[in-house]
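Every protein chain but one is kept in place in this view of the complex.
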Amino acid sequence: MNVEYIKAIIEAVLFAWSDPISIKEISKVIDLDLKTTERIIASMIDEFNFTKRGIQIIRMNDYVQLATKPEHHQYIQKLLEPKQNKGLTQATLETLAIIAYKQPIPKSEIEGIRGVKCDRALSTLIEKELIEEKGRLEKTGRPIIYGTTLVFLKTFGLNSLNDLPPISEFQLLTEDEEDIKDLFN
Amino acid sequence: MNVEYIKAIIEAVLFAWSDPISIKEISKVIDLDLKTTERIIASMIDEFNFTKRGIQIIRMNDYVQLATKPEHHQYIQKLLEPKQNKGLTQATLETLAIIAYKQPIPKSEIEGIRGVKCDRALSTLIEKELIEEKGRLEKTGRPIIYGTTLVFLKTFGLNSLNDLPPISEFQLLTEDEEDIKDLFN
């Protein structure tokens, strides 16, 4: 395998994975030693920055991730005008609902249900102390699993999770979600 | 804005949006006429294919989307759970093929060709969003007519319906077969 081919594979892996991934994990996937993988990724980071590309590789400690560049932000923002409303947005509420009913649950599963990434909603919920990390799953990437907090119970006036409305009402909620999706398509 | 910068923005938009997006929408975001946008995207598609990149731009009618390339799938497979793409049964595939070539088509006509009822196949295809109702025929019973969707194009790697394998080829092929058989008789 030549270097160009390895770079292509790494790009593909970063794209498909889309979340931060450790360089060690990448080295396992491409079956190459850590040092060489490190070096190749470092040169990819430079190339992505140097060439006028729309995406970049950002590095956080031993993790890397594909992301858009800040200078294109204004265009991406045009895709969807800001929706300002009081309290939690629909997106955040939906994420919270999924966590409440399916906890403990990893991010990937929430995203599977909602069909969109929900990093922003998760960080809002964590910030508001409505959810918290409950540990990690023992599988690839050791994903964090989330659950609701005491603040959540208090905020929604529940004595316990058993007080959550029965699941049939929850199904109605996901139909709303379809409507929302329709709006954006 | 020079072309390279526009390409970077388009890449960023495709990356951030992730789902199929219409070229028209892209042209609005970058504030450029449709023709020029079309041309730039066409040249991007070539560039992504030509250069050894890990991602490509796939086109379905007037929609485009970023995707990995098939040759890297074995590596990505190591990270992601295998796709739950239980292939379609022969019956469903035949039904889909008839719809693809003869759309818009009512159920009765499909059944005429296949010689069997195809309600099950139709509901599977609708569920998988490979076909959809395209309206009703103005005749007795006002039967529903069916056609294929964007998901259909995506699933079978077609840019448009014009990309369907030409049906005459198969006839020629089978006639050739007959000839070859004759040779040996």
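To keep things simple, chains are lettered A and B as they appear, and every chain counts its residues starting from 1.
As a convention for this text, a contact is a pair of C-beta atoms (placed from the backbone, for glycine too) under 8 Å apart; a residue touches a chain by one contact, two chains touch by 3 or more.
Simple rule for what comes next: contacts and distances are computed from a predicted model.
J.: What protein name does the UniProt record of the undisplayed chain give, "Sarcosine oxidase, gamma subunit", "Sodium-cholate efflux protein MrpF", "Segregation and condensation protein A" or "ABC transporter ATP-binding protein"?
T.: "Segregation and condensation protein A"
J.: List the residues of subunit A that touch the chain left out of this view.
T.: Its contact residues with the unshown chain are 12, 15-16, 18, 70-71, 73-74, 76-77, 79-80, 82-84, 86-89, 91-92, 111, 115-121, 123-124, 127-128.
J.: On subunit B, what residues meet the omitted chain?
T.: Looking at subunit B, the ones touching the missing chain are residues 15-19, 58, 65-70, 73, 76, 80, 83, 85, 87-88, 90-91, 93-94, 96-98, 100-101, 113-117, 154-158, 164-165, 167, 170-171, 173-174, 178, 181.
Assume only the chains that are shown with their structure count from here on.
J.: How many angstrom between the C-alpha centroids of subunit B and subunit A?
T.: Measuring from centre to centre gives 28 Å for this pair.
J.: Which part of subunit B faces subunit A closely enough to touch in the complex?
T.: For this pair, the touching residues of subunit B are 4-5, 7-17, 25, 28-30, 52-55, 66, 68-69, 72, 75-76, 78-80.
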